[in-house]
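Sharing a structure, written as structure tokens. Questions coming.
Yeah, one chain of the complex is gone here, protein chain that is, but the others are all in their spots.
Right after this comes chain A.
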Amino acid sequence: MTTDRRGAREPILQVKGLVKHFPLTRGVLFRKQVGAVRAVDGVDFDLYPGETLGVVGESGCGKSTVARVLMNLEPPTSGRVLYKGEDITRLSGPALKAVRRNIQMVFQDPYTSLNPRMTVGDIVGEPFDIHPEVAPRGDRRRRVRELLDVVGLNPEYVNRYPHQFSGGQRQRIGIARGLALNPEIIICDEPVSALDVSVQAQVVNLMERLQREFGLAYVFIAHDLSIVRHICDRVAVMYLGRIVETGGDAQIYEHPTHPYTQALLSAVPVPDPDARGGRDRILLTGDVPSPAAVPSGCRFRTRCWKAEPRCEERMPELAVPRAFRDSGTPAEHPSACHFAQERVRVLPGEEPVN
């Protein structure tokens, strides 16, 4: 699935060396920079048309900052975001507005992402007010009703206000707004983490259907590993502002080689009482270091059970580890660890692979 979608096609979005530091200043009158929160510290990935790239990691690892930089809501400290070869972080004015038509966003919290004082019709129709060339004035009402229909909402509800809808319905309104301009890429910043579990599945399935119908490419940011596996073709695991491992969903979920990914996956709950105790959970000690004081060398070394002096001295690059290079196994995918080792995931309900 991964290879046939990627094929020989050009990536639609390329992120190269993305860095976003938030300065820490001191002083009231004369501001002096005393440090920086290194929210994103060198992230590279490609997104191909029609695919879903999952970005996972724990809170504070820089996932949402990546989304905001991709949307040009924040300027990056350095690095480039290329949309079809054009660096969008340096655009402004009409050129930026034109690019925004093609990259849209679905927000995490459906309770604050919709203006409570606008009707649903106004919310979904606002993209047409901002980009009048997309739909002629007389056609907008019909387009809004179509969009509501596409996301499974009653088009009769255009005159209602967001508070009259449930969380799942609000997220559908947010998705309809994102679809209005026929974008090619939708950045989803934890689109289901604020929803009930029963509603999460509906929204995820809606997003999959829309991807098939409109050929959308998603950057799907989440911390729920199960949902990411369900929807994503490729997964990037982030830790403290850097991608530590990336690969196809089966490669990451069943053949993780980075210790952090292995620890993360071992924490996924298994709904099987018999499996209790039988799983070998990796319990990490300590907390995530502050992004304002990042450890030298490998960022994960302070919590890693494999850490050796070498990890402190040299930062491991995100590349296919030497042990798996040209091995042809699923473990052959980029992993930023000096001591990358495969650890086969035992899936619930499956026999252990020997």
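We take it that a contact is a pair of C-beta atoms (placed from the backbone, for glycine too) under 8 Å apart; a residue touches a chain by one contact, two chains touch by 3 or more; residues count from 1.
Heads up, the rule we're going with is that contacts and distances are computed from a predicted model.
Chain not shown in the complex: UniProt lists it as "ABC transporter permease", one of "ABC transporter permease", "Fe-S cluster assembly protein SufB", "Monovalent cation/H(+) antiporter subunit G" or "NADH-quinone oxidoreductase subunit K".
Annotation: of A:T52, A:T65 or A:S113, A:S113 touches the absent chain (contact as defined above).
Shown as candidates are A:Y48, A:Y218 or A:Y253; the residue that touches the absent chain is A:Y253. Only one of the listed residues, A:T65, A:T89 or A:Q169, touches the absent chain: A:Q169. One chain of the complex is left out; on chain A, the residues touching it are 68, 71-73, 96-97, 100-101, 104-105, 107-109, 112-119, 121-122, 126-127, 129-131, 141, 149-150, 152-154, 156-161, 163-166, 168-169, 174, 177, 181, 196-202, 204-206, 209, 224-227, 229-230, 253, 268-271, 347-349.
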